[in-house]
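One structure is given below, represented as structure tokens, and several questions about it will come after.
Only one protein chain is missing; all other protein chains are in place.
Naming follows writing order (A and B), and every chain is counted from residue 1.
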Amino acid sequence: MTLMDKYIEKLNDLDLKDMYNNDFFLTWEKSDDEIEGVFTIAEALRELRKNNISPKIFDSGLGISLFRDNSTRTRFSFASACNLLGLEVQDLDEGKSQIAHGETVRETANMISFMADVIGIRDDMYIGKGNTYMREVSKAVQEGHNEGVLEQRPTLVNLQCDIDHPTQAMADALHLINEFGGIENLKGKKIAMTWAYSPSYGKPLSVPQGIIGLLTRFGMDVVLAHPEGYEVMSDVEEVAKKNAQKSGGSFTKTNSMEEAFKDADVVYPKSWAPYIAMEKRTDLYGNGDFEGIDKLEKDLLAQNANHKDWECTEEMMKLTKNGSALYLHCLPADITGVSCEAGEVAASVFDRYRDPLYKEASFKPYIIAAMIFLSKVKNPQEILAKLENDNKARKLK
Amino acid sequence: MTLMDKYIEKLNDLDLKDMYNNDFFLTWEKSDDEIEGVFTIAEALRELRKNNISPKIFDSGLGISLFRDNSTRTRFSFASACNLLGLEVQDLDEGKSQIAHGETVRETANMISFMADVIGIRDDMYIGKGNTYMREVSKAVQEGHNEGVLEQRPTLVNLQCDIDHPTQAMADALHLINEFGGIENLKGKKIAMTWAYSPSYGKPLSVPQGIIGLLTRFGMDVVLAHPEGYEVMSDVEEVAKKNAQKSGGSFTKTNSMEEAFKDADVVYPKSWAPYIAMEKRTDLYGNGDFEGIDKLEKDLLAQNANHKDWECTEEMMKLTKNGSALYLHCLPADITGVSCEAGEVAASVFDRYRDPLYKEASFKPYIIAAMIFLSKVKNPQEILAKLENDNKARKLK
Partner (left out) sequence: MTLMDKYIEKLNDLDLKDMYNNDFFLTWEKSDDEIEGVFTIAEALRELRKNNISPKIFDSGLGISLFRDNSTRTRFSFASACNLLGLEVQDLDEGKSQIAHGETVRETANMISFMADVIGIRDDMYIGKGNTYMREVSKAVQEGHNEGVLEQRPTLVNLQCDIDHPTQAMADALHLINEFGGIENLKGKKIAMTWAYSPSYGKPLSVPQGIIGLLTRFGMDVVLAHPEGYEVMSDVEEVAKKNAQKSGGSFTKTNSMEEAFKDADVVYPKSWAPYIAMEKRTDLYGNGDFEGIDKLEKDLLAQNANHKDWECTEEMMKLTKNGSALYLHCLPADITGVSCEAGEVAASVFDRYRDPLYKEASFKPYIIAAMIFLSKVKNPQEILAKLENDNKARKLK
């Protein structure tokens, strides 16, 4: 029995052929097999590395990171994933401005891709823009490949857009799978994805949307809770509903944090901006109405301040299943009395969950690596077996 | 018959020994054999990569990029070339200012080169400075190597200077060789290297100079066209004349874009700044006369505006051989109605040539890699054979 056997066996049951040479934009565009394929490969790569076996599949090649805003965590996760597989990261920084579309995208996408195997994009700042931009880039490099400009077609990984945050949601899910001892054990578990107060404004919606769009697939009872006015994208709520129906779970909404926390197995309290406000902001930005943006910002902060009671306190935690629900967060959290006066979570709660939170984050590089792996490797089982068999040390010791 | 046979055979006929441990500054400092050597290695490396054979010749080592201005394309081309051969890129950003000369150059050049195999420099902003600076760096690292400071001598690649843009011109030439089916087929072909209107000012002269300095070597009829007052460096015109004489081609000048386009097989309409204006700008900069620079900028933009008719329109294209000359550009182009109100080229012309333009650009990483390869490898034939024979996969799949 070799290390890779159990992963290979699981993969044998999955249909993953459409992932080859394909992008990863939204989890709900992927089949259940494909989602499980990513989890399986992520675990397999972690197992190889843990056993000091190099999972490198590239001898050369670039992984291009294209970030619209500063990001330490995601940047390092993407860099780690690329490096693990043998790609060198090159950053393309286009500033924080709303990026040019159309011809410029087409040209730039090709110009940076002559030796690129992967492009990771984070563009979550403008509603209706980020995901659209990623698809434009994907189309451009596909055309470039068709026309013989690009010898290989770089595949795209969505590192966070205005709609979904698939690498975060899947890392969170893999953390749950590990904590509960298997994907099958998620069935019937209640998770509260709830809004929480933060003194900052404009936090992206991609995390709550990603979570309700993904976790409803595993038969979980997913509750989305937020004050009135903090609605997320309705399209994603529709996705969640359909997922729940299919998986035998449920998707419900409430304006009470208490109700969401009641008997929850997992809680995910996190601030976000109202979808309609973010839409408005994008329009204001498009019109160059910076005065309007300033006013919107003030209004949103004032609106937030009405809901300071949406905090994950010890009292709130007592409402959860046995008072000991698993606490999730994508980090960094706004911790009351630590990073701000009043925030998303009480310091004592956060502190108690520090190690699990860091473990949650530790899955992200492997999730990204798995997405890259499945988009680049035609026969994942064969390659996993080969990697174990080659047994190249990641580090001499 | 192996993949590399035809390249090795061609290389057997060429004398390339002076390229070993040497820099690449100006194409006209290189022999015909050496120019053909670079094309041949570029094609061979592309062939290896296309066949998923890694052309890596370094197990470690740094490729240092030193750019005086922002550059996405050239930066990614250099990074791609280094990565393909096994070097890790480290950027040395010294800002856009005119770099310090003398002692500082000598010291910095050595301090960054302890493990550097290649240094790629782009410094095209000041007449009389860029190329001079590169040679200073080269001299400094040669001395460092002689004195035992540097275990290896990093070789330099000119990624664009005030005189030549060898990696661009050679990528353009390799594109022509591919389009016309062989270097021998360039003989007798007419190319129009012409000025074109742009609403921006101060575009470097290195592209037109690089083109007339290189393409005159292949027996082509090279026509340089520009409005009066947009003369390029006279030294390079002399180079072009001598090249043409030797190669059996021709080098002519005209102030008529129409004349240049007439029956041309290839057109290269592109804006540039007058050489004398750029010289003046360098002096003003040297004297810290920023008011003078502002005035010069205004004057140049006004001068440009007198020549808005220098545009590569559909009508102009009709003048070319069968109305279907190959259109070249180093990108990004100023496209009328797309990137500016009035520019170098009509949108419909540009659009028709998009794929060939991207292909043209795709040769640059391979040209750079070939320059590095020939400066680092003593027996290129032997190493190509070894790479094919080792047959290390660039990517498992």
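Basically, contacts are C-beta pairs under 8 Å (C-beta built on N, C-alpha and C of every residue); 3 or more make two chains touch, one makes a residue touch a chain.
Quick caveat: nothing in here was measured; it's all calculated off a predicted structure.
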Quick one: which of B:Ile112, B:Met134, B:Val157 or B:Leu300 touches the chain that's been left out? B:Ile112
Missing-chain contacts on subunit B, rising order, are 57-62, 88, 90, 92, 103-104, 106-108, 110-112, 114-117, 144, 147-151, 376-379, 383, 386-387
So which bits of subunit A touch the chain we can't see? 46, 49-50, 54, 56, 72-73, 76-77, 79-80, 83-86, 88-89, 331-332, 335, 338-339, 354-355, 358-359, 361-362, 364-365, 392-397
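Heads up, the rule we're going with is that only the chains that are shown with their structure count from here on.
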For subunit A and subunit B, let me know how many angstrom lie between their CA-based centres, rounded off. 41
